[in-house]
Every structure is written in structure tokens, then in C-alpha cells.
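Here the complex is missing one protein chain, while the rest keep their positions.
Up next, subunit A:
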């Protein structure tokens, strides 16, 4: 029974923090509404499907028929008239249903105060009367109050006695009660005296109870989202374990009656109901709406203005795949739905067939084979598990297990069977073997092959079964070959060159230093002793699957409960997942801290790069090779920092200086005599943090050949936008739809490349056109930050003062006005996106002012440049360690 306080103070609004996409949002609601969420979720857990002929839906979480509840509210009216004033039995005890929730939704605070003890007494009475014939039921009473109303303290001892006598578990949920426990701390500021007094009373009251607890509402609300495990008792399925040929050799064989039960079984999230907003239909509206069951709940809902959601039912339609291979796609579908049924596409309608007219069959290539029963004769099989043989358990390859695990128990009713099975289990344990078994679950069903492993509990022996596909014991493939796909993979450990010789040193093969770094990393990142201490003070391993909750199952459950108890998700979004759900999602902090150094070393040693630009850079320096000792290269590579890890500062100061290609092009533009000065500071900067870089000048520099035929491939590896027809590529990709981000990124890259090339003027118009389309898409597809970042980069590059840059292009961009400006907050918001650029900055197209506030975005961009350099080094390194590969670069003359 829930006892709900409806004192005027419960109507006080409060701000409740709720998470939203970016940070937290606050929502105002009455204390009552807030607290009732607890009641409603609790009731949800009890609600279950009844055997009603029209089961509209069900909430079957933890659903037992025996959970029933009632709600007693204080303060509404005194209907009993016998001294319990302002206490009203609002919902009689019964199995809860949607009405219960609807009624709770209609509760509002009143302007009267009732006495909580009175209400409790009424609750106890009501419950007692209801349960008089059901002695074994668990009795629970929950009081929800803010403790702002006076309590008559006379009777409390008797009441406590009554609660104890009847073995009732009493929970007092206090709105804004102070709490100071390990799990939760809360203290209300400016607490009223009466509340302080009442809190003290409730605590004292609960302490006198055998089963009483006081908790603050906030914690209670958080706690109800705590994942709890539904314990399912597995049914025992009888079958037979056969050893030897029981028919022909009865004396040398054995049949043991066994029971199977599940050891693991995948728990899946409950499925969602599909609903749709029913559009107003004028003809039907009046009569139907008034018939709503919910309508009798205090008349809160105005039918004419309310929205009705209807649950959707699944329906299947059958169509002949006629010769016309062009299937209707979704768009057509959508269009068709809008039309009236009579307007259905005729051809389509002709192809529609009734289910009754269909026959079952199989495909054999393009040959159709009818098979009216839906299956051919089954292989004759006999129910039971046959032991086929044994093999050493160390030869069992764990990854070949395919399904859920089952226990095999000896018949609980027969000691003889128990002893027989136990002897096998013990014998197998002694011999360190597992068995190969063939299981048929019912006569005539398909056999499954699996492995049985012995398992001894404290007082019982059993076998565990798991289905396997193919395992290799003694390196031979046994059972179902069909289940394993044998793909060939290139060797990870040996690399051959084209002449068929093994290559010892190669970027694919870890060097000794790299291997050491990795060994260290694996060593320190151990979880064996990273968990909590147990009772004896010994550290336990981190991660225990008995404590890891399926996030999908519990999050969906939480979301379902939430959506059931609230009426609007915008006003009242779903709270964050319970911490129990996410606790294993990151490595333990302690381990991360401990691992930091080893991890850094390992990461640096490996120098992994996100690899979309590799090929492009390698091509560029293909015919420009400086002799360089591979080991030195390695050193440089080793010490070259990883982007994102290195302090960003130096780059934000002079970001553009670290783009070698651009430099090169600038140099080409302004005459090749300046290039040396340009390049050296650049290289100096890259290696500045490297104490070993004495021979900086020997570093291979990017291709500086001033020849006008830049070896730019039509499209660089990994790019989806090419240099030749960027706009066409763009349109094609955007039309396909799913690669927008990539397209935007690549388009930006291509534009910046092109305008920095010699003779770029010829393509200015084209580039402007590209940019227009790009901006439009960015706005529409919420790639706004990308666009703004790109524009800032472009500006930087165009306006470079040291002789490079493409000032002319920038002027053209500015001349285009708002069609090529940064995307502002306002504009973004109109398109449903977000931007950090203020309207005033955006409107000033040329934006000459510095963008202090945008440094963040810029950092990101400069890091990318840095990657290019790093990759170059790496590729050069790779090249040197392979005997000169043939150049396969295809060149396109610009």
C-alpha cells in the first residue's frame, strides 16, 4: 500500500535536473509529481499481463500475479468520518493496471493537511482486511511525504507495534530529507523547523520497527533504476545419456536418466510497442473520445484537445516477384501510403497474392523445388545424448563453443543414476578429458554435436554441455564442417617480398623495442588484482560477469518504465543510466593511472596513424629520394609524437607553418629560390622536441621539384572527392547520402589543395560553386562545425602574408556574401543545428577579426597537418626498408 502525502506543500515546484544531449537541463515539477514517479515505477514493476481476452499490452517485468497494491492518500477528504480526517482510500487494493497509473497522474495536492499516522493506520487496516485470508503474503507499505505537515505523535507507539505485529515492511520516502550514507549524501538548506522535527520523528519511528527504513526521495528515484536480476528457475528437461550400444550390447553399455537445465541463457531486452499518433478524424471524434477509460480520472483530460496514440499491429502482405526486377523502394512506398487505398498501383495490386494460395518450397540455384510440408523427411534420430569419445581437455579450443551452456544432472529421484553419473564425472576429471557428445533433444530432431565437460559442485557432480562446431583435437577436424568458414589470411609473422624471399625488417613486423614496449603494456594493464577487496582483504580480479549487467536490457527497461509514468518526454526526459550499468565500460581508473607510462611508451613506439593519407604522401615523394639510414629514420619515428598527445600550443601559434605540401606550393608560386629558407624552419620545428635530431638537415624533404606537372592523382587514396571533377564527385556522394561527413572533409581538403596550386585562378569559379554546395549541405546535414573549421582554415591559407596565399580567391569568397559566410548560431538553429559563431561574426563575411573563441576548432585542424608530416616520415621509413619498389604512380597533368 502506498500512502501519499497531499499537503499543500507537496505542490511546491522544484527544479529537477535531467540529462539532455549537452549537459543537463532543468525541469520544473511539483514535489508531488516528482515523488509519485517512484510510486509509479514501483507499480510498473508489479503490473503484468492478465489472462484477459483482449490483452492490449503488458508490462511483464518481474510480473507475478501475486503483486497487488493499493494507494491511500492523505488529505483529500474524510470519508471514513471516524477520526481519521483527511485520509482517503484513493485506489483500493487490487492488481495494478493502466488505470492505476492514470489515476495517480490525476492526483494533485490539496489545501488540507492530514495526519500521516492516521493515514498509516488506515493503510494497515485496509491491508489487513484485504489480506485476512492470505497470511503468507508479503506486506509492504510505502509512505511518500515531504514532512512539512504536523504529525500527531500520540499514537505512534501503538502504530509501530501494529506494523511489527503484522510483519509489515515500511518504507518512508521523504522528499528532501537529509541523507548521509555511503551511497548518497543530501542535506537541504533552509529546512523548516517542522520538517526537521518530522524527519527526526520518522527516523526514530523507523528505528523502532523490525523492518522500517527512511530514505530520501532523490536516492530512491535513482535506486529504482538500479539493475536487478530476474532470477529464472530453469525447467529440468528429462533425457537419456547413453554410453555404448544399448541395443546390441546391453551388458556393456549404460543408459543414465538425466535432466538438462540451462546454465546460461541470453536475456534480451523487452520489445517495444510501436505506436503512431492518430490523426484527428472529424467524423469519429466525438462519440469515441468520450468513451475513453481514462476519461473518468477526475476529468483531467480534455478529449477534444488530447492526442491519441494507437498501437500498431504487424501485418504481412505477399507479392509475386514478377519478371519486373525493379522493386519498389522505400520512397515509392511512402508515396503510396499517402494515397488512398483505391489508388494503389495497379501492377502492384495484381501481384498481390493471398497467403492461402501459396506453397512452400526451396530454391536450388535458380531451380524451384516445391516441398509442401516446408521440410523434407527428417533424419531418423533417437532422443538422448550419445557419448562418442573423449579427448584431452587442454585440446579443447574455447572459441569453438557456439551456444548457450547447459547442465546435465543425474535424475534427482534415483540414487543409482546419480552414482553412475558421478563416477563418470569423477573419472573424466581424473583423466583430464572432455567428452564428445551427440545430442538429440526430441525424437526426430536434428542432432547437435557438442562437448561435455565434468563439473563438480560442493555436494553434487554434473556435466556441462555446449554445442560446438568443429574443433581440432590432435589437429584434426571433427564434427560439423559446415559451421566453420576457412578463410585465408596473410601471415602476421612472416613477410615475403616479390622475389619470394622472407623480409626480416618491415613496418609490419614489430621490432624488438616495439615488442618490449608492448610486453610492458600487457604486463601492467593486468586486471587480476585490480578489483575490490573481499572479506579477507584480498584483492579480487576486476570484472566479474555475475556483476555485469546487460546495459541494453536494463537501460531499455528503465526507458520503458519512464515512458510509462510520465506524459511528455520533452518536459521530463529519461534520467541517466544507473552507475551500476556503466561501471565496467572503462578500464578501472587505478589501472589506467598505473599504465600511463607503459601505455605512452607503447603508443609512441607503435606510432599508429589513422591511415587515409598514407598513399597520397608516399606518391608525392616517390621520385625524390635522399639516402638515409633506416635506423636514424626509426629513431625519428620513435620519438615523433602522436597527434593529440603532444602539447598543442606550439601549433596553434603557427599552425600553417607545419604543412609541408602547402609550403612547397607556396614556394613554387613565389619562385623556387625561397624554398630552402621556407623548409628549414619547418623541419626544425617538427623535430625540435627530439634531442637526437642532430642531423636534421638530412631529413628527406617533401618533393620540391618545381615542375608544373604536379603528380596529383585524380583522387587520392582514401578520398572520395577527386581533384579533377570535385563537384561531380561531391554530388554523387551526397546523393548516396551516408558519407556526408567524409565528403565534407574531403571536399574541404580538395578545395584547399586546388586553390593553393599554381594557376589556380582558372578554377576559382568552380571552387566557389563547390563551396556553395558544400555550405548548403553542411547546414542541412549538421556538419556546421566542419564548415566553420574549413572556412577558418581557408582564410588562414589564403591570407598568408609571407608571399604565399591566394588573396584573390579569398576576395572572391568574400564577395559572395552570406552564401559563403561562416554559419552563425541563428542560422544553425533555424536549420536545427548548433554553431558557436555569433551572428555578428558570421555576417562580416571577410571576418578580419581574430577568432579567439574558435581556437578549439583550429587546434583540431592543425593537428591534422601535423599528421601529414608524421606520416611522411613513416612512409619514407617504410620505403627504405624495402628494396626499392617500382613506382606505380599515375600522374595527371594539371
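What we mean here is this: a contact is a pair of C-beta atoms (placed from the backbone, for glycine too) under 8 Å apart; a residue touches a chain by one contact, two chains touch by 3 or more; residues count from 1.
The criterion applied here is as follows: contacts and distances are computed from a predicted model.
> If you had to name the missing chain as UniProt does, which of "Molybdopterin synthase catalytic subunit", "phosphatidylinositol N-acetylglucosaminyltransferase", "GNB1L protein" or "Ku DNA-binding complex, Ku70 subunit" would it be?
"Ku DNA-binding complex, Ku70 subunit"
> For a quick check of understanding: of A:209, A:599, A:727 or A:831, which residue touches the chain that isn't displayed?
In the complete complex, the chain left out is touched by residue A:599.
> Taking the entire complex into account, which one of A:42, A:139, A:555 or A:752 touches the absent chain?
Candidates A:42, A:139, A:555 or A:752; residue touching the omitted chain: A:555.
> Kindly state which of the options A:591, A:727 or A:814 is in contact with the chain not pictured.
The single option touching the absent chain is A:591.
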